[in-house]
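One structure below.
Subset of chains shown; positions unchanged.
Just so it is clear, A and B label the chains in written order, and each chain counts residues from 1 on its own.
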Amino acid sequence: FSVRQTESAYRYRDIVVKKQDGFTHILGILFVMKEIQSAMATAASDDSKLVLFGAVGSVFCCGLDFLYFIRRLTDDRKKESIKMAETIRTFVNTFIQFRKPIVAAVNGPALGLGAALLPLCDVVWANEKAWFQTPYTAYGQTPDACASFTFPRIMGLASANELLLSGRKLTAQEACSKGLVSQVLWPGTFTQEVMLRIKELVAVDSLVLQESKALMRNTSRSALEQANERECEALKRIWGSSQGTDSILQYLQRRTELC
Amino acid sequence: FSVRQTESAYRYRDIVVKKQDGFTHILGILFVMKEIQSAMATAASDDSKLVLFGAVGSVFCCGLDFLYFIRRLTDDRKKESIKMAETIRTFVNTFIQFRKPIVAAVNGPALGLGAALLPLCDVVWANEKAWFQTPYTAYGQTPDACASFTFPRIMGLASANELLLSGRKLTAQEACSKGLVSQVLWPGTFTQEVMLRIKELVAVDSLVLQESKALMRNTSRSALEQANERECEALKRIWGSSQGTDSILQYLQRRTELC
């Protein structure tokens, strides 16, 4: 297997990409966007039957790095907000357009983009200790990764708005009963249970896997691309305003480190 | 704040409209349609960040007033059934087209239109003592307030049909697990808990609230308007038939007062 240690689009970070028997295992923090895109591009064309996302340690994904963001926004707000929105748009489209199954093994807290992306994965197994939060309004932002489109469809607007407007925190069990998570697995045997299930999936014929995914995603692909587009346009408007930058700054000052 | 005591479109009723710090609080029985529409028109253009619906007493909403209905239908069936369907269409469109978040605080039983309207609200908090029922077929009616469109999308047809065809009654917890309700709150502290959450929402920048709502409602608005249209056409056909009027009469004779 190959290990890449690299400078991400937004910050120095490690991700580990293991090409295993029948699948590609990406271990890391989701927001190292360019690296993940490149690992997915490779997995799309090699003999991987699926991609498995996971993370090392106790956290799944903390979402975007706002400290890095704010530094760029203070530089040249208009230009940087367009570039940042564009980066997110491309990253999210990589998930929307991926033809092989994407499995997420959520080992711990999944925040912001890290939680919003889950409905663009095909199967989501969560450690019973994981939790989920999309506190977009807390830092004055609108939803991304198509969450404004996928969350209402999965759980109805009543629940989706609580998550996306009120930033309600969900336990793994709650996320499962709302349809964000396929199944909750026990902490002690999480990795083994995930690997057992991956083995079963990898035993399925590739054609069947890809035809099944194509059938299940058929009607939603262009709707997702449009939702992604609309969300990124909204982010540009918000990041491009002085009020938007202020909200992020205020959030950074009062937040306690979540993960 | 302003208190209006008024003759509603259908019956003498009180509603209380309080313009509070950052939001408009409408307390009353939902079916005083014209008054609610006018309060919402005001809230749409003033500095209210959201509208909060609630009710005084132990009941949230008993739905349409059938005694009043039947009196009008016996007068001139064809003409009155068209006028009544038109009133409902306009009222429901007020909810569909409202650009600021609508929050419902369901303090007690929500019946018929009062339950059907909930998916057109953005956040729904329910008192643990509340319950929900849409017994349309019991009085020979088809669904309204887009329930025939929203219920199947929120909970699947299997559950939606039980509610809309069989008139199954749901507890607050059941309504929550089916996605009609965002969260169930304890009776003792219901109002305080609602106000606490409203304060948090009102602290969010208006632009972010409206952009978020626009993103989440984007693809459904015209579909909802069409569903409303189709439902009102069906109601006209049913109310306009002698069988339709008979069904309501029979219902009124055998019903026990629910609330």
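Quick note on the criterion: a contact is a pair of C-beta atoms (placed from the backbone, for glycine too) under 8 Å apart; a residue touches a chain by one contact, two chains touch by 3 or more.
What you are looking at is a predicted structure, and each value in this text was computed from that prediction instead of being measured.
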Number of identical chains forming the whole complex, with 2 shown: 3
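Here, only the chains that are shown with their structure count from here on.
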Fitting chain A to chain B on CA atoms, where both chains share a sequence, rotation angle to nearest 5 degrees: 120
Separation of mean Cα positions, chain B and chain A [Å, integer]: 35
Complex contact set, residues of chain A against chain B: 136-137, 140-143, 148-149, 151-153, 155-162, 164-166, 168, 177-178, 223, 227, 230-231, 234, 237-238, 241, 243, 247
Footprint of chain A on chain B - complex, ascending: 101, 118-119, 121-124, 153-155, 177, 179-183, 197, 200-201, 204-205, 207-209, 211-212, 214-216, 218-219
